[in-house]
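Below is the structure I would like to discuss, written out as structure tokens.
Only one protein chain is missing; all other protein chains are in place.
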Amino acid sequence: MAHLSYVQEAKMDVLILTTGGTIDKVHDVRTETLVFDGSTAVSDILKYGRIEFPRVESLMSIDSLDMTADHRDAILRAVIDAPEKNIVITHGTGTMEQTAQHLLGHVRGKTVVLTGAMRPQSLWRSDAEFNLGGALIAAQTLPHGIYAVMNGCVIPARDVRKNLQTGRFI
Amino acid sequence: MAHLSYVQEAKMDVLILTTGGTIDKVHDVRTETLVFDGSTAVSDILKYGRIEFPRVESLMSIDSLDMTADHRDAILRAVIDAPEKNIVITHGTGTMEQTAQHLLGHVRGKTVVLTGAMRPQSLWRSDAEFNLGGALIAAQTLPHGIYAVMNGCVIPARDVRKNLQTGRFI
Amino acid sequence: MAHLSYVQEAKMDVLILTTGGTIDKVHDVRTETLVFDGSTAVSDILKYGRIEFPRVESLMSIDSLDMTADHRDAILRAVIDAPEKNIVITHGTGTMEQTAQHLLGHVRGKTVVLTGAMRPQSLWRSDAEFNLGGALIAAQTLPHGIYAVMNGCVIPARDVRKNLQTGRFI
Partner (left out) sequence: MAHLSYVQEAKMDVLILTTGGTIDKVHDVRTETLVFDGSTAVSDILKYGRIEFPRVESLMSIDSLDMTADHRDAILRAVIDAPEKNIVITHGTGTMEQTAQHLLGHVRGKTVVLTGAMRPQSLWRSDAEFNLGGALIAAQTLPHGIYAVMNGCVIPARDVRKNLQTGRFI
């Protein structure tokens, strides 16, 4: 029954680390800006996606433009310390490139996929659900390594580059 | 620059075949039921996902419970005739299993991923974006074969089974 | 300070009676139909509208095509027994006309406004928020009598007529 093991394994071993980023921003009525309220959109997305198997761990809730070397070390440690080998990191798009580079060379024997959104999930018509859906599959199907999944594409860590003009990674 | 070729290839060669299914249903105000109006939710999902590279071809717009052997042959022909080797099929969940089996054994040298939704995309809070995002990545990362992507999991064709009680495939 | 009393009075004395109807329907994943789950969309609409002052009382949760004389008597009793003089009734559009007629002639000294939706609130892009917002204002501004508020118009009870072709009341 070798064909069954693939599915069962896929369900068992996925960790989603959340760090904030646009995907998690919400509208604040008083300041009329987009802010973090400490919650993560990942919970809603998994609910809509009708799945429960990934373990979700919230590391921080910040704009990736505010990320320091310490923050990136914390992410790296969480990746290394996790019992799971298949890991998705939700992350701001602004410095996804830097975090991908930071992980590269320090993580062994794991498949790590960074993703995020250009429009907060809480605003609807967002790319959040689409991107997280893709990242989760990538984390289960790609060989060990560091990748981003954005705009429906798998992007190896060294090629992660946000185009500020188009708001796209490809 | 071998590392670039991966991304570029991923962008080039994906076909999305739409066949209807719950993912494409819309609310009809007069009959107060969910119906097909000939359009496909895939267009909106790709727009929200901020991508344009997949080619989208609408084969039919029907409930998968109404699918006949002829419909499945039409899907099979479209898969075989397509120049693309990476193919996503949006499909009703009710008989996704049968179509997956039908393709199995007749398709060579292609990665075919069936997906769909339990809640129409037009109703929001749907699993459509999440599932299509996953299917698109699966079509670009899995070895040749027939699969379904539902509930955040890759399911090989022979294991595709909808649980009518839970409304899930895993 | 006569000008203040108007606002304060408006906030005090509004009852929303819910009876079901399309406005309250939700998508059922298993049967792929629109059903009642016992909840009412009115709670969400008031939350989005950022108000708390109306009292909400759920009388029943049914399709208005299934309403019997007994159901209409229950609505009439609730209207008469309510301490509030400004009453909104959320109701299916199919027989809103009959319930309006039923109340007419039996209710004295109250402003009663029926409203509903052609598309369930839970499906988004619904007319539910727009209609309830209008009905609430109508209940506070119209002279005593029985009315419907649909499609942005106030319709006196005797003129309430759903056009089955257009799905509109005007």
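When the chains are written out, they are named A, B and C in that same order, and each has its own residue count from 1.
Just so it is clear, a residue touches a chain if its C-beta (ideal position, glycine included) is under 8 Å from a C-beta of that chain, and two chains touch if they have at least 3 such contacts.
Bear in mind that the values here come from a model prediction, so they are computed numbers and not experimental data.
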Of C:Leu15, C:Leu59, C:Ile75 or C:Ile155, the one touching the omitted chain in the full complex: C:Ile155
Residues in chain C touching the chain absent from view: 3-4, 6-7, 10-11, 14, 45-46, 48-51, 53-54, 118-119, 124-127, 129-138, 140-142, 149, 151-156, 158-159, 167-168, 170
Missing-partner contacts on chain A, residue numbers: 22, 25, 27, 29-30, 32-34, 118-120, 122-124, 164-165, 167
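Keep this in mind: only the chains that are shown with their structure count from here on.
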Centroid distance [mean C-alpha coordinates] between chain B and chain A, Å: 23
Inter-centroid spacing, chain C versus chain B (mean Cα positions, whole Å): 40
Inter-chain centre distance, chain A versus chain C - centres from mean C-alpha coordinates, in Å: 44
Sites on chain B at which at least two other chains make contact: 118-119, 124, 167
